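Okay, so here's the structure we're looking at.
Note that one protein chain is taken out, while the other chains of the complex remain in position.
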Amino acid sequence: MVTESAHEFETRDLLLNVGPQHPSTHGVFRMVMQVDGEVVRDVIPYVGYLHRGAEKLCETMDYRQGIGFMDRTEYLASMNAELSYVMAVEAIADLQVPDRAQWIRMILVELNRISSHLMFMGAFGVDAGIIGTPMIYGWREREAIIDLFEEITGDRMMFAYFRPGGLAWDVPTNFAARVQEVIAAVKQGIKDLDGLLTYNEVFLARTQGIGVISAADAIDFGMSGPSIRASGVHLDIRRDEPYLKYSEIDWNVITATEGDVFARYNCRLQEMWESVRMVEQCLDRLEPGLIMPEKMPRMLRTPPGEVYVRTEAPRGEYGIYLVSKGGNRPYRLKVRSACLSNLQALKQMSVGQYVADAILVLGSIDIVLGEVDR
Amino acid sequence: MGQGEVLFDNYVPVLLATIVGFFLVLGALLGSRLLAPFSEEREKSTTYECGMLPIRRAATNVGMRFYLYAILFVIFDVEAVFIFPWAVSFLDIGPQAYWLMVAFIAILALGLGYAWKKGALQWR
Amino acid sequence: MAVTSDPTAVSPAAVPAATTIAEPATEPATAPAQPATEPVILPVIPGEHPAEAPRLEPVEVHPGKALYKQILPGVMQIPLDLVLGASRKSSLWPMTFGLACCAIEMIATYMAHNDLDRFGIVPWPSPRQSDVMIVAGTVTKKMAPAVKLLYEQMPNPKWVISMGACATNGGPYTRYDRVLQGVDKIIPVDVYVPGCPPRPEALIDALISLQELIMEERGATGR
Partner (left out) sequence: MTSENQPESATDSTPGATLDGTIWAEVDRALAGITARAERGVLDLIVHIPPAEIVRGLRALKHDTTLQFDYLRCLTAVDNEDEGIDIVYHLYSTTARHNLTVKATLPNDDLFIDTATTVWRAANWLERETAEMFGVRFNGHPDPRTLLMPEDMDDTFPLRKDHPLAEIELLQGDGMGYTEEDR
């Protein structure tokens, strides 16, 4: 029988608020951690601090105006978000995209995946406690990619370059040479980051065996992207349901088996090498041609129907569920967010870890709050 | 220059250092009181918790582990204080002082070994 | 042991803001002060929820006055003002307060490519040691109490830069009633940065204009 006095010496749990303004919540994500000393007993995530109603506003805009909201929803990989939206509109309106446009889209989407993973490397370094160096390394190459995007689309982040049916305009004439330059810089950057983090003993000790999630749980939570492939599930939309030209080039899906924080980090790192290989192959297959189908209606109207198109964004499956009742506006547009589903597994991964490791687990899922809250 | 002056000369820098230190600290405190525009707001005194109000009082009792680590640190910090003067001059104070210090360090190492075996350093 | 009583998000409105008459004469009413000329069309924002109103009240500004300004005669304050202004403007510590896409451009501005360290601008995670709050992104009505609390927890003198269209007046999301149409509805803003997201050069230009503002002693909350 535990006497009354014994209760005073029991350690009462502290409710720690890792709130909306926190250096390592990658935006306005809040979680209340019940902490006993150093060990996390319970995590209650709160989202919704960046809910801006992109879906509602898309319903009042025609198809071309909706592209801007997709950029701003997934603001680290805008090309991937635009791709899903544009492919959904093309699927409903039954538009055939010319080959050249498809190859250019693949190059830009893979480059955007690399820039998003570079941002992850920087932020992950900060979460692991190495404040400046990975951030500076990662962002050096990211600026090179962003400069290339700026030359092509005219904007650094909100490109609005993909249009239903193809591209807004053709790429500049020195496109191939510029992409080769950027690829060379990126290769050097990835090598530096690899050398800096992957073989760093302290980093390995901090990340291996932390935040493990099994394949069955990952599937049950609906996770996707590198987070689920790190647990050994071979789920990659680019290979399972090939879109664009992914079936015509040679690349392989990166998976790991441990399902811990280091596996997720390593999956993203190797994926960057795969993306580099893909971009090089796509560059060889690029030949001049049309970038929009000849007869494009002035105002795009779609027949009634509904479609759910999903593509492989850097964080996971970025799906667009588009219901159209005719006319030039989507009747209902739902953005399936990879980060929202990945976040559901956060509690199971971080309970029982130390507080510092729970922050690392949150960093390893790589969330973008614009996509979680839409 | 008798024995007194030598002693006295050595301590002038120490005196100067304390005076300069005193005025530096006083200047900093007075300066901020004088120059900064202070304002008392209710919310300013709330504890900063990432933009949210703290949910429960944070002054709960904390695990024993923290206390054990603190005590062990203090002990070996004090030991280090004893080693410094010896380390500076152990060449010219003969072997006998050397072995005395080794014994001193051995005893404390024994204490650390005991704490280690009893699991005081065990964190989980 | 699962959390028994679920800790609902305690919004700062639970702490009743002291309704002391703020030192400046004008009472910051909820509706912006109307110029006498044409009538103000009051915004009909659907879903003006009763529970929301206390959270969206503008923050009470207590500028506070430096002691030396009250004691020393005017002419002797000038050298001190210059020294203080020069030191404050060359070591502006912004609070890392990234909300949305503008945060990525803000980080791009901090990074090595267009460096902010050369201006002495060091990003600082906590409001306790920061002078500038760069509101980078969309301020939603759920986030507004946190923005107000963080602003109040910053020591004087403090400045606010409203970065991007969303923070200035709701930007592309202005037609959605969950988005606050402009952060200047809750906290006083010194410099507005246009753009969605503004380029790093635009943010650097805003910070330089803020530095000129500081040298002219205008706009600071508390001098």
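Order of writing sets the labels: A, B and C. Residues in every chain begin at 1.
As a convention for this text, contacts are C-beta pairs under 8 Å (C-beta built on N, C-alpha and C of every residue); 3 or more make two chains touch, one makes a residue touch a chain.
All figures in this text were calculated on a predicted structure; none of them were measured in a lab.
Here is the thing to keep in mind: the chain we left out touches A, C in the whole complex. Across A:16, A:212, A:256 or A:309, the residue that sits in touch with the chain not pictured is A:309. Although one chain is not shown, part of subunit A still touches it, namely residues 47-48, 51, 53, 55-57, 60, 91-92, 217, 219-222, 233, 235, 240-241, 304-310, 317, 319, 321, 323, 331-332, 334, 336, 340-341, 343-344, 373. Annotation for subunit C: contacts to the undisplayed chain at residues 6, 8-9, 11, 24, 26, 28-29, 31-34, 40-41, 43-47, 49, 51-52, 58, 61, 63, 141-142, 169, 174-179, 181-182, 184-189, 218-222.
Simple rule for what comes next: only the chains that are shown with their structure count from here on.
Among the chain pairings, A-C comes first (most C-beta pairs in contact). Separating the CA-averaged centres of subunit A and subunit B is a span of 47 Å. Mean C-alpha position of subunit A lies 30 Å from that of subunit C.
Inter-chain spacing, taken between the CA centroids of subunit B and subunit C, is 39 Å.
Subunit B has residues 50-52, 55-56 in contact with two or more other chains.
In subunit C, the residues that touch at least two other chains are 7, 9, 146, 150. Partner subunit B is touched in their complex by these residues of subunit A: 8-15, 17-22, 30, 32, 36-39. Residue ranges on subunit C touching subunit B, taken from their complex, read 7, 9-12, 14-15, 17-18, 60, 62-68, 80, 84, 126-128, 146-150, 152-153, 155-157, 222-223. Contact residues on subunit B toward subunit A in their complex (touch as defined above): 49-52, 54-56, 58, 60-63, 65-66, 123-124.
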